[in-house]
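After this line comes chain A, so read on.
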Amino acid sequence: MNQSSLTNVFFALLKRDLLLAFRHRAELFNPLMFFVLVVTLFPLGTGADSKLLQTMAPGIIWVAALLAAMLSLDAIFRSDFEDGSLELLVLNPHPTSILVLAKVLTHWLVTGLPLIIVAPLLAVFLGLDSSLIGLLVLTLLLGTPVLSLIGAVAIALTVGLKRGGILLSLLVLPFYVPVLIFATNAIEMAASGLPVVAQLWILASLLILAITLTPWPTAAALKLSLS
Partner candidate 1 sequence: MMKFIHKTASPPYFYKLAGLWQPWLAGITILLLIAGLYGGLIYAPTDYQQGESYRIIYIHVPAAWMSLFIYVVMAVTAAIGLIWRIKLAESVTVCSAPIGAGFTLLALVTGSLWGKPMWGAWWVWDARLTAELILLFLYFGIMSLYAAISDKRVASRAVAILALVGVVNIPIIHYSVEWWNTLHQGPTVTKFDKPSIDFRMLIPLLIMAVAFKIYYVWSLFMRLRVELLDRERNTQWVKSLLMDNKD
Partner candidate 2 sequence: MMKDFFYMGGYGFYVWGSYAIAAIVLIGNIVLPKFQHKAMLKKLTKKLYRAEQLK
């Protein structure tokens, strides 16, 4: 077997990162707990008017998912940056952009996927109509990988900075806005009985664009942050 083919390296990296993530199982819960807590804050902060909550539910869940994704971005490169394995990754003869995709996939599996699984429960908390929950999950399925992919560019740019936290949000949130708008718009339109095929296609194309266009800037930014 060719030990060093790109596919093998990709999956080896994926396996390694997933293993590392599961060794710190407690940390896996943090973004998820944040997500649940933020969603819970809204009915508490706005008074539990059920009609209002029901209307705002897609937006609340999506904003909370956005924030949870953003706060967990640091984990993609932080530990490797600090112990030097990131440099080894970049020096690897295989294209860094593909290896970066392995790391982003880990991030999504470990933070995005749990959000998607828990979201239906939160939707019920907020009184979202059960016919819309499937659509909510679909938008999250299409959208959360985009959040990880775009977030990777931003965290690659700021991983070398001492206090890059707030700067990260300034960099990443403007790019998250289109995903947020199309996802919540899809659910709102469906709530009024209107077709949502267009919004879903746009979310899908955002995903394809993100997969194809973000790895290169992420790799370039990593090389820059390491210099």
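Convention: a residue touches a chain if its C-beta (ideal position, glycine included) is under 8 Å from a C-beta of that chain, and two chains touch if they have at least 3 such contacts; residues count from 1.
With respect to how the candidates were assembled, all candidates are chains of the complex that A comes from, given by their letters.
For clarity, every value in this text was computed on a predicted model and none was experimentally measured.
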Complex partner of chain A (touching, any copy) among 1 or 2: 1
Complex interface listing, chain A residues touching candidate 1: 153, 157-158, 160-161, 163-164, 167, 170-171, 173-175, 177-178, 181, 209, 214, 217, 220-221, 224-225, 227
